[in-house]
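This structure is in structure tokens; I'll ask about it shortly.
Left out: one protein chain. Kept in place: all the others.
Coming up: chain A.
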Amino acid sequence: MDRRTVIKNLALIIGGAALLPACSQDKTKSKVALKNIDITANLEQLIGDVSETIIPKTTTPGAKDLLLHLFVLKMLDDCYKKEDQQAFVTGMEHFADQSQKLYSKTFDQLDTKTREAFLLDIEKEGKAEEAAAQKSGDKKDAAPATPPAGKYSPELKKFYSIVKRQTINGYTNSKYFMTNIVVYELVPGRYNAHFPYKQKQAV
């Protein structure tokens, strides 16, 4: 599938798009979106593999089954600032390079465990930086902390954080999730202000 077809299919799976109000019922949206970011089919495959590592197929559907990687692209195209889109594209290349550098393989050649370890290591570095920034923010007069030279570039971390955020966003707002896992009621018809609840005992 080329990217155009992919986006077109995406429009099809987003049921209800035809019901959208006039202000967002722009049938050329996908084409406009195609102009905002420019990625190759290979890189799109990479996003799919990262999304699938975040939300894998288990006994229940995974990211690729639910086309979450296409949702990531859709959101990136439409709902992010230009500088974030640019950082994403650059970061995606850094990500591919880093896979070669650290594991001497492309991401799709890695086994699941290694893929997970790779992603978790990126998260770990990002969190450590956030904590450090928080700490220096607490000290008012402290000189701005120079970020330690980590393994991963800021763009790589931006790429990963957008893929993760939008994969989870797409997953938890998917029809599958909202009809099978945490059921969304369009018409609850009730409000019970006092509903008994039994907390599980901590193990």
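Please note the rule applied: contacts are C-beta pairs under 8 Å (C-beta built on N, C-alpha and C of every residue); 3 or more make two chains touch, one makes a residue touch a chain; residues count from 1.
Keep in mind that, in the parts below, contacts and distances are computed from a predicted model.
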item	value
Complex member absent from the view - protein name from UniProt, among "Aminomethyltransferase", "Putative tricarboxylic transport membrane protein", "Choline dehydrogenase" or "ABC-type xenobiotic transporter"	"Choline dehydrogenase"
Missing-partner contacts on chain A, residue numbers	14-17, 19-24, 29, 53-56, 58, 60, 74-75, 78-81, 112, 116, 119-120, 123, 164, 168-175, 177-178, 181-182, 184-200
